[in-house]
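Read through the structure below, which is laid out as structure tokens, and then see the notes.
Omission of a single protein chain aside, the complex is shown with its protein chains in their original locations.
Which chain is which? They are A and B, in the order written, and residues in each are numbered from 1.
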Amino acid sequence: MVSWLILFIPLIAAVLITFVTRKQKDLSSYVSIGAVVLCFILSIDPILTLLKDPHMKPVEQGFSWINIPGLHVEIGTLLDPLSILMLFVVTFVGSLIHIYSRGYMHGEHGYSRFFACMSLFIFSMLGIVLANNFIQIYIFWELVGLSSYLLIGYYFEKPSASDAAKKAFLVNRVGDFGFILGIFVLFQATGTFNFIEINHILEKGGIPESTIYIAALLIFCGAIGKSAQFPLHVWLPDAMEGPTPVSALIHAATMVAAGVYLLARTSLLYHFSPDAMEVVAYIGGFTALLAAVIAVAQNDIKRVIAYSTLSSLGYMVMAMGVGGMTAGMFYLTTHAFFKALLFLAAGSVIHALHTQDIWEMGDVFKKLKTTGTTFILGSLAMAGVFPFSGFWSKDEILTIAFTSHHYFLFTIGILVAFVSAFFMTRLVFVTFFGKGRYHGHPHESPSVMTVPLVILAFFAVVAGFAGMPWIEPNFGSYIAGPLHGGHGEHGFNLFVAGLSTAVVIAGIALGYIVYCKELKSDPLAKNVLYNLAHNKFYFDEFYDNIIVAKVYNGIGRICNFAEVNFIIIFFVNGFAYLTRETGKVLRLTTTGKLQHYALVMVAGVVVLVLFFGVL
Amino acid sequence: MEGLPILSIIMLSPLAACIVLMFVKEESIKLIRGIAVSATSISLMFALYILFAYDKAKGGYQFVEKIEWVKSLGISYHLGVDGISVAMVVLTSFVIFTGVFVSWVGIKHRIKEHYIFLLLLVSGVFGVFTSLDLVFFYLFYELAVIPMYPLIGIWGSANREYATMKLTLYLSFGAVFALLGILSIYFTAGQMTGQYTFDMTQIGKLSFEANYQKWVFLPMLFGFGVLVPLAPFHSWSPIGHAAAPSAVSMLHAGVLMKLGAYGIIRIAMGLLPEGAQFWMPVVAVLCLINIFYGGVVAMTRKDMKFMIGYSSSSHMGYVLLGMATLNYIGMNGAVLLMFAHGIMTALAFALIGYVYDQAHTRMAYDFSGLAHKMPFIAVAFAVMGFASSGLPGLANFVSELMIFIGAFRTYPFQTVIAVFGIIITATYMLRALRNVFFCQSMPEWEHLKDATTFVERFPYIVLIAVLFIVGFYPAILIDVINTGVVPLVDKINGVSTIAKAGM
Partner (left out) sequence: MITLSHYLILSLILFSIGIAGVLLRRNIIIVLMSLELMFNSINISLAAFSHFLQSMTGRIFVVFTITVAAAEVAVGLAILVAVYRQRKTVYIEELDEMKH
């Protein structure tokens, strides 16, 4: 019952805002905030249940949605450790970001629309989290895509925002294309969409291995789209066209993590297909490295964080791939805190300075004390400095990569840790210290914005302790229940921890050396690699100019040419031509001479008489 | 309600309104509209009644009315609906009901004649969906097609003479083939039993020789397929849509194209099950042309009506794919998509017509930022676009999903391409949304007005509400449709298993 309430309260709020409180802006924001906070309060009960009993049995409820012979689709809820964890992350971070938005969005045109969409998003996201079957997760998968579209395109008068929204939706559709096919493959093999039933069948070995492999890869396509993995990573940085709270909530903390959640949800599938897991791991590792390198060369504060998000997502996916399902989920949780924090703090900076270019900032730490402090704490967590939350979660992933003998991926992980530390240092120094390059008189944001920052900062610092390898039960033991696919060795590996700490320190030191100066522009700007990274390795250009403009639209133009020049001429005009020409021939019989007609009649009678006479 | 000839009321109330309208003065516009609205709302009311009163446990043909007409030839006025036709009747009544309101705003001259033809057409449509007699089926079929000619010719926009001529010729061409098939079935069935009848329920009990079925199925498939429109005979439809006035486009794409699909289901597949077994795999290939090719052509078109026109032919490809699966899931999906697409495309044409009536252009690149001037229309268009691209929560999603699941069993390769089609749909819908409604507003469109009055908004609200209701609770229709689909699919598959066992 509680799970249904949690699911539908945000939807009710969205409907209420759309139809009732649209004109009263304040009321709309209260409805929306109230809904998500209520969801959070309601989810405390399941959280406590889980904390009491780490081996809780999954609670499943559902009602029939489509029921015809051969096809039974349910809408249901599934409460197990995994969904409860996500429930906590989504509603808790969501509540804070909603509250923050009240301040950030103040005075915006379309304030109510914003909150309606946010509530719609929370509804869709909770639908993914609580889903007990594949169709439902796909339904809400698409719905988060919709709310993401609406929120990225919030400033729809800006062509760039409209384009970004469209791009996000379409790129996700490409991923979903594989996802839905994967669902079909699984349904074909098992005859059900239900997670638990499919897991039972899998455990009994009821699906051939090749089918599992194909299904796992196709379902991973969904994760590639939603979690913005290479090669579909291009939409996420553009999605920063949306308001900053949206970037924090949807494009950092929750929605983009849905892909990782999906992998965790279907972990048994991957458990039975080690080959698919390898693919997952390498895609994740490559994305992590690619995005981290690009992040170094970005100048828009939100884009830097966006690429760092991409990199983190790659990290999580890599964790899933090397068998660290709990480690991936742990990283997802800590990442939700510190990345939401980074975005919100960045939003606070933007709010104060009215620019997103870090080269028009600098030396604002004195003016924005709270924002600056929380931002630095978030950066330290992101960089993975001991003992911040990022350290523990990253360390767990690296340990698993190392102990499962994925040395190449381990090297990539170390490399990413180094680059991340470097670009976070760059971001902090260029934004908050050095030479002041800003205009106007920035002042600290109102407390409705800073209080969520402080709360998030607290969690960004301490959340990692829940996953310390020494304490028992720790994060992993609570969440491990529904996760399969091997958990690797969770022990603390001194070599890994030492190495990662060393490279992080090296990264920070390098960042300090390069950027802790009175700079006007980036000192690395003349570097070839820098330019390549600055232009995002020309992925957008490749997709826009080759794939979309040449291939996709080209096929369209060819077909249209065929349509206009062959099909219409041949079929449509052809029929008319046939009719006209037949008419021309038959017209010759119409002489207008009465007696000709009479003659034909008589001839007809004669023929009939002869015909029947002969018969 | 027992004893009332409900189907006759649904079908004849627009026809009666036609006759009444002939005696109304041209100037009394309010009266004319009043008559049209009341006639269509009677149809709508009773259509909803049969949706809820249809006995799902019993199934089969219900609300049957039968009057002998020409006994010697075996023709009778025989009406009745099963699950499939109930859905179609409800669809038709919604589309015409909202179409009357759309014409209210859009049609400025010869209002009386416009409504007369419109109602005549819709009577024919209702007739097709409820007839159980082949003669009446064909009669109503033509009655639904012929009024198109004056409707597009008189009230159409650019290029209307060309469009109406081509459309009528093309459709008549198809209808002749369907007629040939019907007559052939009539005579063959008569020879088999010695009793000549046009009664579908009677003929449906017979099983024709397999070879005969294969040969007769083809002209039927072509005849009805032209109206669906089955590629490559689809080009009449975008041309026709583009030239037609809004309400006519709504009916045309929303309902008329479904007549073709319905004809294939009811007559071709229903009476010639083995023919269906033989030919539907071919349809499963041809429909990919509809889906993919229709989609990419829609993507290149700047004229929004052409875009929706090609998108309709693309979506009807999904319907054909669902029919080709010959299993419960796909067939249910196909019929549901006929419903969902009918509502969605009616909404699309109504909206484009609304913009066109004010701006006198439909070219996507002429516009920008209309959402500032007409937020209501923009929201409605967005809903339509998302429905069309199969977003969950709207009716199209459920039906497309069912078609895909059904098709994946039989035609995995085709399904992959069909699923790719939804990306194409999303592409052109979102492009249109972006180009027309988003971005900066332009000074030359300052004068455009949003739909504000009740009459202006009402049809859109009704159609959107239907899309949402069916999208959220599809069982409302699926449970009914399923009662019609199950016996049909059983018949098709049953026949083949017997034949195989015989071999």
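Heads up, the rule we're going with is that contacts are C-beta pairs under 8 Å (C-beta built on N, C-alpha and C of every residue); 3 or more make two chains touch, one makes a residue touch a chain.
Only a predicted model underlies this, so the values are computations on that prediction, with no experimental measurement involved.
> Can you list the shown chains that the omitted chain is in contact with?
A
> From the listed residues A:Leu5, A:Ile471 or A:Leu599, report the one that touches the chain absent from this view.
A:Leu599
> Suppose we count only contacts with the excluded chain; which residues of chain A make the list?
Contact residues on chain A toward the absent chain are 590-595, 598-599, 602.
Assume only the chains that are shown with their structure count from here on.
> List the residues on chain B that touch chain A in their complex, please.
165-166, 169-170, 173, 232-236, 239, 293, 296-297, 299-301, 327-329, 332, 369, 371-372, 386, 389, 391-393, 397-398, 401-402, 404-406, 408-409, 415-416, 419-420, 422-423, 426-427, 430-431, 433-434, 437-441, 474-475, 478-479, 482, 485-486
> Which residues of chain A touch chain B in the complex?
64-71, 135, 138-140, 142-143, 146, 153, 156-159, 162-163, 165-166, 169-170, 173-174, 177, 180-181, 184, 187-188, 552-553, 555-557, 559-560, 563, 567-568, 571-573, 575-576, 579
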